[in-house]
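Input: a single structure, listed below in structure tokens.
What follows is chain A.
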Amino acid sequence: MSLRRTLSQRTLWAAFALLPLLSPGIGQAAQDTLRIGAPLPLTGALAPEGTKLRQGYELWLDQVNAQGGIKAGDRQLRVELRFYDYQSSTPKAVQLTEKLITDDRVDFLFSPFGSGAAKAASAVAEKNGVPFLASSASSAEVFDQGYRNLFGLYTDNSTLSEPIADLIHARLPKVSKVAILARNDLYPLSLANEFEKSARKRGIEVVYFERYAIGTLDHAAALAKLATTRPDWVVITGYINDLILVRRQMADQHIAPEVLTMINGPAYDEWIRAVGPQAENVTTASWFHPVLSYKSDDVFGSTGRFVELFRQKYGSAPDFTQASGAAVGVILQQAIERAGGVDRDAVRAELAKGGFNTFFAPVSFGPSGMADSYIPPVYQIQDGKVQVIYPRELATGEFRTGVGR
Partner candidate 1 sequence: MGTLLRFAGVARRFGGILALAGIDLEIRQGEIVGVIGPNGAGKTTLVNAATGVHRPTAGEVHFEGRRIDRLRPDQIARLGVARTFQIVQPFPRMSVLENVAAAALFSGGARSLSQARDQARETLAFCGLQEREALPAAALSLAGRKRLELAKSLAMRPRLLFLDEVNAGLNPAEMDAALALIRATAARGIAIVLIEHLMKVVMQASHRIVVLHQGRLIADGAPDAIVRDPAVIQAYLGNRYAQRHGTQATP
Partner candidate 2 sequence: MSRKSWQGLILVAAGAAGTAALLGLADNYVLRLATTVGMYAALALAWNLVGGYAGYPSFATAAFFGLGAYTAGVLQSAVSLPFPLAWPAAAAVAAAFAAALGGAILHLRGHYFAIASLVVADVLRELTNMWTDVTGGGMGLNLPLLDVGGVAGQARFYFLAMGLMAALATLLTWWTDRGRLGMALRCIEQNENAAQVIGLDTRRAKAAALTLSGLIAGGTGAVYASWVTYIDPTDVYDVLLSVKPILMALLGGVGTVAGPIVGALAFLALEEVLWRNVLEFHAGLLGLLVVLLVLFLPDGLRALRRRAAAGG
């Protein structure tokens, strides 16, 4: 039973949503349905990210139901995803998480988008003992409450900065000055702080560290100031739109450091198309990229097949947010199949054991609930193509220095 979409279906479903309120009894009969709750930001500032997560969920749902649902012991479970739009407002996300637990009586939960909403909603899940899979929370602060029900797909932000710092320290010992320009927002800011730590650890002097306001369109002045510090390595954090602007405005001022690292924009085709030749040799890191090639024992079988299925359904290559939507689905499915049922304690125990071999990455969760079983690869745009340059075993290209003017 895939997700409802047409208007008539939606009104039917809206009525269905009211059912639990009116007559709790009905819930029991449909026990062989697995209900997963997913608050999503479908409108408001996070609408693009919310839509991507939903696409990931849907692709996984299609595969599972195509193969007759989830095998839990001797029963085949039909999977139903119950989602509500929290309008990119964190309190509404918490409110809806509560509603999914108390009203819709979902068995498991996918977290809202982003670290802030995930942290706020995880408190509700913990209190109700509902396993809660966070697809897009990468800040350590989200996992510092010691919750047992919280599991994060992404590794900590430091795993994005350390590999690149190692690479530069090894290959370019003369790199001595780094400039960091960060978007003043939860995830980009904590990422920038990690880069600062990684640089300092290796004796690289941080000559410039500034934050730009959300919604800034003109970075000319900030970059002019950055240029005066003559950095060898420049790190820019933000979302794809920010990074398009900054890359172009850097070119407008002929700023061309030895190494230019921008995090999470360059791995997208959209970014490469937008900046054209200026994409050359820009390095980035990300938890997932279509160019990866993991073998997996999930519904997709391998990264390549996942990418292919995604392209067939949505007409474009998946980015790491879309992929993470499908990944949390796959991990939950494997945990339920191992536990042989939907009992929350059993599934939670399986999740804690980890060892999930997915198309996304080999995933196991650390004591805090945050994944710690894989290193997000480092990528570089070479001749308009995304190449993996780290870790060694996945590499498809050599690290190049110098950035196009």
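Miscellaneous remarks
Rule of thumb we're sticking to: a residue touches a chain if its C-beta (ideal position, glycine included) is under 8 Å from a C-beta of that chain, and two chains touch if they have at least 3 such contacts; residues count from 1.
How these were chosen: all candidates are chains of the complex that A comes from, given by their letters.
All of these numbers come straight from a predicted model, not from anything done at the bench.
Per the touch definition at the top, the candidate among 1 or 2 touching chain A in this complex is 2. Of all residues in chain A, those touching candidate 2 in their complex are 10-11, 14, 17, 42-45, 84-85, 87, 89-91, 94-95, 98-99, 102-103, 115-116, 119-120, 123-124, 127-128, 139, 141, 183-186, 188-190, 211, 213-214.
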